[in-house]
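As structure tokens, the structure follows; a few thoughts come after it.
Just one protein chain is left out here, and the rest sit where they should.
Labels run A and B following the written order; every chain starts at residue 1.
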Amino acid sequence: MNQTVSVASTKPWIAGDAPPFVRIHKVSKKFGDFTAVDDVSLDIYKGELFCLLGGSGCGKSTLLRMLAGFETPTDGRIEIDGQDMAGIPPYGRPTNMMFQSYALFPHMTVENNVAYGLRRDGMGRAEAMERVSEMLRMVQLGGFAGRKPHQLSGGQRQRVALARSLIKRPKLLLLDEPLGALDKKLREETQFELIKIQESLGVTFIVVTHDQEEAMTLSTRIGVMNAGEIVQVGEPNEIYEHPSNRFVADFIGSVNMFEGRVTEDEPEYIKIDSAEAGGEIYVGHGVTCTLNQKLWYAVRPEKLRLSRERPAAASNAFPVYVEDVAYMGNSSIFQLKLPTGRYIRAAKPNLSRYDEDGITWHEDVWVSWDDTAGVVLTL
Amino acid sequence: MTDVTPADAPVPMRDADRSTAWRGTAAVLRRVGLDGRSLVIAIPFVWLFVFFLIPFLVVAKLSLSEPAIAIPPYLPIWEWDGLRLILNLNFENFAYLWSDALYVNAYVFSIRVAFVSALFALLIGYPMAYFIARSPEPRRTLLLTLVILPFWTSFLLRVYAWQGFLRSNGVINNFLIWTGIIDTPLVMLQTNFAVYLGIVYTYLPFMILPLYANLVKLEESLLEASSDLGGRPLATFFHVTLPLSTPGIIAGFMLVFIPAIGEFVIPELLGGPDTLMIGRVLWNEFFSNRDWPVASAVAIAMLVVLVVPIMILRAAQAKAEAD
Partner (left out) sequence: MRAGTVLLIFTILGFVFLYAPILSLIVFSFNESQLVTVWGGFSTKWYSALVEDPQILGSAWISLQVATISATFAVMFGTLAAYVLMRFRRFRTRAVLSVMITAPLVMPEVITGLSLLLLFVSMEQLIGWPAGRGMTTIIIAHITFSMAFVAVVVQSRLSSLDMSLEEAAMDLGARPVRVFFDVTIPVIAPALVAGWLLAFTLSLDDLVVASFVTGPGASTLPMVIFSKVRLGLSPEVNALATIIIAIVAFGVGVATWQMRRAARNAG
């Protein structure tokens, strides 16, 4: 298959000329006193593979269920392809859903499970079966049409669920933890397959997941949710390298965070005095802030460098004591103690199989980083 | 990866809205407040309302009317002579129940029989339920089936079987005389003992099933934790198993106690003429004396006795479900 223009590279959310395909406008959902989704607004464009990422109970599944029509928003409106979804039941929506439990009908064969949606639209049996076998071939289940769900493995069931939700060629496919029930190895393989299918069909996908690696791998954009709110929307690298607040910085990946106050605020740089770090942090670009403002500086472990001598050119360098080293295979994680008592983490890729002179336990060393390595957070 | 049709391929039309005639009817029904949902609720609701709830109101009404030699054998409780509504509420039936020692005794005796029988059913049923719940499969299913099996055979015939066991030339007496333990047959049929026995026997499955359902959920690791911390088997039982099985004990006890209070067949077939349980009194008032108002008053009085146990049962079941 040859697709010269990848969907991700077109980036309609930046161009801003195409109308959004899914428009979620000021949507809230309350269950009694509990607010599951709180005033969420979100635009999703045609052909996107959008991930809703968050911990359990953050409201991501409720948002998905409102798109599918299983829950009614307490407030706000949802439009799909320009059409207001208010009052439209699940069976009248141009969406289909792949359920976390797969929800395969246990009393029907694979074939009849996949055909179910077509039959409900009044398609004749012969035509439906033709479409079904084409779809089953696509998910590599050609020989399993006559089996019942309980005769399949977990991975096969997942494919049947995917086939069943795609057979009606929905404008929008909603996937609730699509890979959650698979073991790690299978999950990694299936991720790429899911992307391939999505790109070849051109269907817009909205995926709910709690797994940040999965979200990073799959998505064109990620919406990070916390306590019913969307806290940041962005492309995977944007979310990782430019988190807009402390929650996202902390939730995605691992981070070292220092609280401090602005001591110098110039157009080309700022300086932050952090009692936690035990000194000044130099940021090599301008930041919208005021003098003496309280803010946070976040820097990821893999951006830190360790050396026995203080590097002469480093804009940021602090003496640390190596308290622990965790060998992870592809990298090593260093647990470091600053003179202030604060612990920070540094990650070092294991480039060589033999690193006999490497920095190790109970050494006093220097940690340093570039003036553009970290991000300044005001929220 | 095989070739795939593009997303813009024509999507088949939804045909669910085919029938306009049906849609019209549905719209009319909706206007009078009857959509599919409320119709579905209405079917079981109306049935139970008419055939379960209203009958109690009729019984309450009848308990306040005066018996008469007529068809049906009672006088109406209100009359309308064109100008006045004449209410004719007769509390004599209840006063009669209260004043006649026969009825009071029958109530007290029924409650005693039901309570003692439920207690014995618990003492027999608990170890059985425990044993079954701790049995490995497939023995567990087999034993459980054996508990339920008698329930599927006729209740009446099982009580009848005890007649054959207990009578003076019955199985037990024949056996005891044959072995020489006794010379003259024991009198067992037509005694209160036979009534207790019959109730424990027929209601035992109702005791075992909720206990089993409760005990089977009890995790083995809890018992192991208790014995690991130094609890001997008896201590483990009293500090862990028994407290955790309280909902099952209450449910089982009530499931025996409540229906046993109103039992008719067992005292009739196994009890003596003086074994007066309240269900039997009601039956006799109705069928022998044809005194419908007094029978109704007996029923109302019985319901009053049952309200509290029924509430306890519901609470225990709600707790069991919540667990």
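To be clear about the criterion, contacts are C-beta pairs under 8 Å (C-beta built on N, C-alpha and C of every residue); 3 or more make two chains touch, one makes a residue touch a chain.
Computed from a predicted model, the values in this text were never measured in an experiment.
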Considering the whole complex, which of A:25, A:120 or A:271 touches the chain not shown? A:120
Selected residue (touches chain absent from view) among B:255, B:276 or B:316: B:255
Of B:145, B:227, B:246 or B:289, the residue in touch with the unshown chain: B:145
In the full complex, chain A touches the hidden chain through residues 68-70, 89-91, 95-97, 99-101, 103-107, 116-117, 120-121, 148, 150, 164-165, 168
Touching the absent chain: which residues on chain B qualify? 14, 16, 36-38, 40-41, 43-45, 47-56, 58-59, 62, 72, 124-125, 127-128, 130-132, 141, 143, 145-158, 160-165, 167, 169-171, 174, 201, 204, 233, 254-255, 258-259, 261-265, 268-269, 279, 282-283, 286-287, 292, 295-296, 299, 302-303, 306, 310, 313-314
